[in-house]
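Removed: one protein chain of the complex. Kept in place: all other protein chains.
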Amino acid sequence: MNAVSALGELLVLFGVFFYFLSALGLIRMPDVYNRMQTATKSATLGSLGVIIGTGIWAVGKGLYWGWITKSIVIAVFILLTNPISAHALIRGAYKSGIPLWKGSVVDRYREALKEKEGGEE
Amino acid sequence: MIGINIYLALIAIATLMSFYRVFRGPTTVDRLVAVDIMTTITTGLMVLFALYYRRMIFLDVALVYAVLAFLGVIAFARYLEGGI
Partner (left out) sequence: MGEAGKISRYLYTVIVLFIIWLFLTSSLDVQELEIGFVMSLIVAAFSYELFTTNGLRNLHPKRIAYAAAYIPYFLWAMIMANLDVAYRVLHPKRPINPGIVECKTVLKSDVGKLSLANSITLTPGTITLDVMGDRYFIHWIDVKDSTVEGASENITRPFEKFLKVIFG
């Protein structure tokens, strides 16, 4: 067990912890919007940890150095696309008429949409 | 430290936990969010499997899986907005 693979394994452990956190957030939170908040962020950071950690771990085990560049490609792809799918989903949720949680304090988007409709008429 | 099998088992348990929301979720969007998280977690699982079998070609499988999952979620979100 050398230092490089120990670092990789530590990153994997870190990522697995955040995976659990995201699954737990999915179960515990009260409505769609808050679930998305907790789940998306933790899952993205967890993926970064697990995937880059795996690349480093493989290099530490004496495998080909291409592991790390390829795992960086996958990690960057996930980092770029996950927020976009979260944004598309939350917009679809709002447009399909799911109400905010009863404890929400402010909703500026509804005001802006009304304003826009009023302007067009 | 801990073996790679343990990490694989832990990630599989996290996937099952998010499957609970797919099963229970009161609305369609709840289920879709849970599926999105499941695919993200499964990508990590595939990368770890590549290390388990020591085959670099499996990393390409994970990359293609990530691309397809992203496209699928975007298509469903467009459908929810009524724009498809």
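Chains here go by letter, A and B, matching the order in which they are written, and residues are numbered from 1 within each.
The working rule: contacts are C-beta pairs under 8 Å (C-beta built on N, C-alpha and C of every residue); 3 or more make two chains touch, one makes a residue touch a chain.
Predicted, not measured: the structure shown is a model, and the values here were computed from it.
**Student:** Which of the displayed chains are touched by the chain that has been omitted?
**Tutor:** Touched by the chain not displayed, across the whole complex: A.
**Student:** Against the chain that's been left off, what residues of subunit A make contact? List them.
**Tutor:** Given the touch definition above, subunit A has residues 18, 21, 24-25, 28-30, 33-34, 36-38, 40-42, 44-45, 64-67, 69-70, 72-73, 79-80, 82-84, 86-87, 90-91, 94, 100-101, 103-110, 112, 116 touching the missing chain.
We take it that only the chains that are shown with their structure count from here on.
**Student:** Using mean C-alpha positions as chain centres, tell me how far subunit A is from subunit B in Å, no decimals.
**Tutor:** Distance between chain centres: 11 Å.
**Student:** Write out the stretch or stretches of subunit B touching subunit A in their complex.
**Tutor:** It is residues 1-2, 7, 10-11, 13-15, 17-18, 20-21, 27-30, 32-34, 36-37, 40-41, 43-44, 47-48, 50-51, 54, 56, 59-60, 62-63, 66-67, 70, 73-74, 76-82 of subunit B that touch subunit A.
**Student:** Give every residue of subunit A touching subunit B within the complex, in rising order.
**Tutor:** My answer: residues 1, 6, 9, 12-13, 15-16, 19-20, 22-24, 26-27, 32, 35-36, 39-40, 43-44, 46-47, 50-51, 54, 57-58, 63-64, 66-67, 70-71, 73-74, 77-78, 81-82, 84-86, 88-89, 91-93, 95-96, 98.
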